[in-house]
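Following this message is one structure expressed as structure tokens.
Selected chains from the complex are presented in situ; the others are not included.
Which chain is which? They are A, B and C, in the order written, and residues in each are numbered from 1.
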Amino acid sequence: MSVRVPVPDRTRVLERREHPVVRVLALAGLLVLWELVTRTGRVPSLFLPSPLDVIQSGVEMLRSGELVTDVLTSLRRVVLGVGLGALGGVSVGLAIGISRLAEAVGNPLIAATFPIPKIALLPLLILWLGIGEASKVAVITLGVFFPMAINTYAGVRSADPLLIRAAVSFGAGRWSLIRKVLLPSALPMIFAGLKLGAGTSLLLLVAAEMIAANAGIGFLVLHAQNLMETTKLMVGIVLLSVLGVLTHWLLVRCERAAIPWTT
Amino acid sequence: ALGGAGEVPGQGAKVRLGVLKLTSSAVLFLGAEKGYFREFGVEPELVFFDAAQPIAVAIASGDLDVGATGLTAGLYNIVAGGVKIWIVADKGREWPDHNLTALLVRRDLYDAGARTLRDLKGRTIGVTQIGSTFHYNVGRLLEREGMAPGDVEIVPLQSLGAVADALQAKRLDAAATAEPFVSRLESSGAGVTIIRTGDSLPWQIAAMLYSDTFARDRRRAVAFMRGYVKSSRHYFDAVLRKKSGPEFDEVVAITATYTGARPELIRRGFPYQDRDGRLMPGDIGRQTAWWYARGLVKAPIAATGIVDESFLREALEGLK
Amino acid sequence: MRVVIDRVSKTYADRRGQAIEALRDVSLTVESEEFVALVGPSGCGKSTLLNVVAGLTRPSAGAVELEGDFAPGRSATAMVFQESALFPWRTVQANVEFGLEELGVAPAERVRRAREHLALTGLAGFETRYPHQLSGGMRQRVGIARALAVDPAVLLMDEPFSALDAQTRRLLQEELLTIRERTRKTIVYVTHTIQEAVWLADRVVVLSRRPGRVLATVPIPLGRPRTEAQLVEPGFVGAVERLWSLIKAEALGALREAPA
């Protein structure tokens, strides 16, 4: 028996609608919920201050200028630490990615030292580098170095062998190869490492500023903790997450500019 | 630091002084603010810390010349580990009517009748760290009550904040803590003080420390000590003797500018210390012996290997 | 099974929201058991049309209907993709069973039907291999076996052999013709290669550059079964020439376009 039917429509499963409003509502909802929870009084404000209090406190600290000092001080440390860590990480990553000898030396060392928690090294860092900026920056540098080195290495190793052959077929020497093929090949991975490292650097800021700091966001958090000023503490934490989001966004923009050849 | 650029002793008048950014450092803020050190030709450069331990470490590494910090097992272990550090003067005592730390019991337990340490048998007591001054407090108090160390469970939470949080959240039965947390916990109704350490167990809880390098620079070391004694006397007279009035308020104001803490918190947190900066006789030896007996200090430490009051004596002579 | 494509148009919105008109008013009826080849320059909407027939893309206008007998346990259409589109995490056997699972066929029956079609496509003995352990040609055969296993009324093939080397392609073309003789499926076959279209199909439909419209329909005057001798017959050569002249201008234009 012959029938005539439309083809089965399978597009429903493939469809993905947009929900732009929900996106905004979700964050707003979280804030409102938080405020409500603190309003019920079931969570003492000692543990979780209300968002409105946090904002107010933040604005006051901004007015008094202390927040600006803290942010600038921390930013200096972060920028230095990330800069040094990235420089070191990329250099080491390139070296072990390119030279088998360096790989044989570096890989086991990195594998063995990577999992050491940076906080565990604090007393040693004080002993070795003192209590000045050096040890604070070093904490961050160490945290950034490893993801950068590992990612750069992976990036170099994943360079398309066809492109390497192409370059060599045109007579490219070792140095040309590094500069014109391996480094650009590794750039996307380097940026991925940078994003990871920047995130880590903010987490390590608190640890870094445990060492004799008298300004900085990490210091703010620690000091507020000592003085039981939970609202100020929360200002510090919110600041850290805002900085995290901003840094990520900035790095994504840099990445787009630095890697124009991907879509 | 290993490669750190330490100043050449004898040159420059700067003295790197490590202090906690808390009320307990009031005497040093006072000395700096009033110019007592400058009077004797030394200029303290205040280096702020948020925890006591790193001060001792920084003295060990030679990053600091002088430190004002609590006496912990960690500090004694640095000495046991072969690094010379000198305890040179009083910087705070647990003293009757001048309680720095206290033992608080959770409100509901207190209401149910837990009013002494004995009532806490088998219960948890929060401290910051193993080897901390709080640990020593609780340990000595237990001893005095004739209780065994295992009669209570000592719970380390690493920071005073965490101890307070845990008591507030009723996750601890008792807490050994300090101002401002004592007042905060009492006023919030989370806990009730059952023992004020100073009232029941006076001891040398904090001291001034010299690095070995600084101690060798005798002239500066004594000069610094003169300033310290002067400041100490001012502090004693204005704060410990008067307990109110414009001079008291001045010290509160100075402390507030240095710590950023609120004045009402500061008023409660001033430590007692000797007017002339003398250490409690024999107390350091008692402490090291106590820690060593519990295996928390690696090697026995003779008092002569860590205490040196000669700077203080010399300074006092000059000041008579 | 007849396929009736009735005035189908399709306009996509690209990432920036701009409209891309892929197909414009395409009508085409594929008769039962007919083998129709679709040719046209790159980006002209061949895949889009096939997807519309498979129900994977909803046309902006027009409709596609199927006319014939429907039996349970068999699929209306099944698709063979250019890159074989095998599930890399499934063995050859499990890949062929996929469609049967979705049809709700019982496990024992699934195994039987999968084996049967693996044998048909010359894959007996390769059941437990993973796709990455096969050569391109073998993978493409698995793709065909997977499509045939659901016993579709209409077999849709989107450049199934274009990623293969010329020799393998030729061998698989011959096998496809043999399988077709045995299964008598209605087949819609998309290809870039004019020779391939002429060699395989009963009718070749030429689409224009984007937006794709039906430019011409060329019936192929070759008997079946096809033999190698026919490759030099005037009917073959003439059809190839005719199609090439129809497409050449379109292809030259398409070459200069950036990829979408």
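Quick notes
Basically, a contact is a pair of C-beta atoms (placed from the backbone, for glycine too) under 8 Å apart; a residue touches a chain by one contact, two chains touch by 3 or more.
In this text, all values refer to a predicted model and were calculated from it rather than measured experimentally.
Beyond the single copies displayed, the complex in its entirety has a chain composition of A x2, B x1, C x2.
Operating definition for what follows: only the chains that are shown with their structure count from here on.
Centroids of subunit A and subunit B (each the mean of its C-alpha atoms) stand 38 Å apart. Chain centres here are Cα averages; for subunit A and subunit C they lie 47 Å apart. Measuring from the averaged C-alpha position of subunit B to that of subunit C gives a distance of 83 Å. None of the residues of subunit B touches two or more other chains. Not a single residue in subunit C touches at least two other chains. On subunit A, the positions that touch subunit B within their shared complex are 44, 46-47, 122-123, 126-132, 134-135, 210-214, 219, 222-223, 225-228.
The residues of subunit C lying in touch with subunit A in their complex are 4, 52-58, 63-70, 76-77. Listed in rising order, the residues of subunit A touching subunit C in the complex are 1-11, 14.
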